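A single protein chain has been omitted; all remaining protein chains appear in their positions.
Lettered A and B in written order, each chain numbered from 1.
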Amino acid sequence: MFKIEKRPIPSAKWNWGAPIVAVLLTMVFGGALFAVLGVNPFLALEKIFYEPLLGEYAFYYRPQLLVKAAPLILIAIGLSLGFRAGIWNIGAEGQYIIGALCGAGLALALYPMELFILLPLMVIAGAIGGALWGLIPAFLKVRFGTNEILVSLMLVYVAEQLLASMALGLMKNPEGMGFPGSRNLQQYPSAHNAEIISGTGMHWGVVAALIAVIFAYIVLSRHMFGFSLRMSGMAPRAAKFAGVNPTRMVLICMGISGALAGMAGLFEIAGPAGQVSIDFNVGYGFTAIIVAFLGRLNPVGILLAGILMALTYIGGEITQSQMGLPLAAIQVFQGMLLFFLLAMDLLTNYRFRPTAKEAA
Amino acid sequence: MDLSSINPVLLLASLMVAATPLLFAALGELIVERAGVLNLGVEGMMITGAVSGFIIAVESGSPALGFICAAIAGALLSLLFALLTQVFLANQVASGLALTLFGLGLSALLGQGYVGIKPPSTPKLDLGMLADIPFIGRVLFTHDLMVYLALALAIAIWFFLHRTRAGLILRGVGENHDAAHALGYKVVMIRFAAIAFGGACAGVGGAYLSLVRVPQWTEGMTAGIGWIALALVVFASWKPGRVILGAYLFGGVNVLQLNLQAAGAAIPVEYLAMSPYLVTILVLVIMSAERSRAPASLGRPFHASH
Partner (left out) sequence: MKLIKHLATATLALGVATGAMAAGHGEKTKVGFVYVGPVGDGGWTYEHNQGRLAVEEHFGDQVETVFVESVPEGPDSERVMTQMALEGADLIFTTSFGYMDPTINVASKFPDVKFEHATGYKTADNVSVYSARFYEGRAVQGLIAGSMTKSNIIGYIGSYPIPEVIRGINSAYIQAKKVNPDVEFKIVWAYTWFDPAKEADAAKVLIEQGADVILQHTDSTAPQAAAQEAGNVYTFGQASDMIEYAPMPRVSSIIDNWSPYYIARTQAVIDGTWETANTWDGIGAGMVGIGEITDAVPADVKEAALALKDAIASGDVHPFTGPLNKQDGSAWLAEGETADDGTLAGLNFYVEGITGEIPQ
């Protein structure tokens, strides 16, 4: 028999090895699934993992990977701070929506005034909106002791309804022939979060995501705050004795993750998406939670995990249009990838020891 | 506006039907959470139950067999979650979300050949005289068996939690898994059982949608009901009796707003639609003042260190 034993520190070897094993396992099982569906598994896997990166049209897909990955990374970085401290914000989707609505609302209110600082103002509005939405569960937690997982989740649905109401009412494009949806911010130069260099996919949201990764890396490895975060997560009582104020920690973590999610929403609505519409949110806030865990709450890991996730989306679309693989098969494939990655975590944090008859 | 066109008898009767899938899913999740596990994959398990129940009912012609298979399918899927979180010690939030993603994909894949088919109809129970009682008869005694099963399940769960030793142990595991372990209880096994039970209930709730309430199979047909079930457990402060109340309120908001619309009342639909969630948050706040609260070990991983 084997006994599972917690490692004193996570294994550095498995920290990198586990995701690779997981991806390989997914390829084997996913390939088997594709084969069952009557699709050549090798070709399908090539389309998912190779084509967007190095295939014939990679010059288009690589920038698209950035566009798709940027909001995931930006949100996940914010979430990872809280997750390290044991503060579970799973309502990033709502903060993303509110950030987008605040920023876009500002632009739509000023339309058609051209103002060179409009986009920066919108970013600030988006960040504030997201942060405030994130601070609601934080405040309720510190004041009343409510569970932030549940409150932040509930607020996602409130935000979704607000979005629908805005798209159909207040923010509806007056020249839109009565259809739902706001003016397109892509056609409002001051408000447009355009590509910085055309054709690269590099919009300000991508820049912000990269800055967030670097910033988080420095804070976590070099700064006292990073240390306090980890301590509150692993040993809350010890953290308290060391002078970490748990109330402040909750407010800071929820505020930062809300602000980053709000910014991500604003960059998306002012750039790639362009307009407030009923279905503006496509689940980035939830996917980012998965990205945060896949990246092991480590900034560089999150960067890679975000890109891996984006790869499965874009590669999945290619297999759909070129090989007729149904979307459902791609979803199952993504689900498998997550399962294996989560399961392989065990190897990083725990080790197996042979034991005598006694089982754990 | 003509409110007199709303018939309270029919409104209440349709409430009972609308609440049933929610009730099943939420009762299952209640047991899971009482055991200290947060499974956010309810939506995924529901839709898997919906499709498997539908397929089996169509192929066999028996809705009863469909419901049974839906329970098995939901439980099987939830065991994936149990394996990840209890054996591989993966994070529960991430595993639950992954389960939902996986379930949505899997169900769409399984159901591809079953779009646009009518399932065999689930008969109403013939309660004879009872159904003829004015008002109450139509509201309470004109439904199919599953409606009553859901209510019976709520009572059974209440009895289990508060009147049996096994229920006490389950709650103990949810409150303090280390202490339960020290007392010699098999925390992991108990949680496996709770998760599987939750999966089975979610599966049945899903099948009620595809076999009775809608009744047909379409991709993504649960449309967020699994998430409402999660909210409902919190709203009910982990108490089975309040789950019933909550299911009627949550299911009722939608039926009521449609009724008001049909009666000609101009109501802001979006604001009404967000009200259950706001109410849930309010309940959470109020609950913090009284003694009832979330199971203390909810969402925390358990690893026996010795």
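Here is the rule we go by: contacts are C-beta pairs under 8 Å (C-beta built on N, C-alpha and C of every residue); 3 or more make two chains touch, one makes a residue touch a chain.
Predicted model only: the values in this text are computed from it and were never measured.
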item	value
Option from A:190, A:257, A:275 or A:349 whose C-beta touches the chain left out	A:275
Full-complex contact with the absent chain, from B:149, B:245 or B:269	B:269
Option touching the unshown chain, where A:44, A:67 or A:231 are the choices	A:67
Residue of B:87, B:258 or B:282 touching the missing chain in the full complex	B:258
Listed residues B:53, B:74 or B:111, member touching the removed chain	B:111
Missing-chain contacts mapped onto chain A	16, 19-20, 23, 49, 53, 56-68, 164, 168-169, 177-181, 184, 186, 199-202, 268, 272-275, 277-280, 282, 303-304, 307-308, 311, 313-314, 317-318, 320-322, 324, 326-328
Hidden partner interface residues of chain B, rising order	5-7, 10-11, 14, 18, 108, 111-112, 115-118, 209, 213-216, 218-223, 225, 254-255, 258-259, 261-264, 266, 268-270, 273
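By our rule, only the chains that are shown with their structure count from here on.
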item	value
Whole-Å gap separating chain A and chain B, where each centre is the average of the chain's CA atoms	28
List of chain B residues in touch with chain A within their complex	38, 40, 80, 83-84, 88-91, 93-95, 97-99, 101-109, 112, 219, 224, 227, 230-231, 234, 268, 270-271, 273-274, 277-278, 280-281, 284-285, 287-289, 293-294, 298-299, 303-305
Residues on chain A engaged by chain B in the complex (per definition of touch)	4, 6, 37, 88, 90, 140, 144-147, 149-151, 153-155, 157-158, 161-162, 164-165, 168, 286, 289-290, 293, 326-336, 338-339, 342-343, 345-346, 349-350, 360
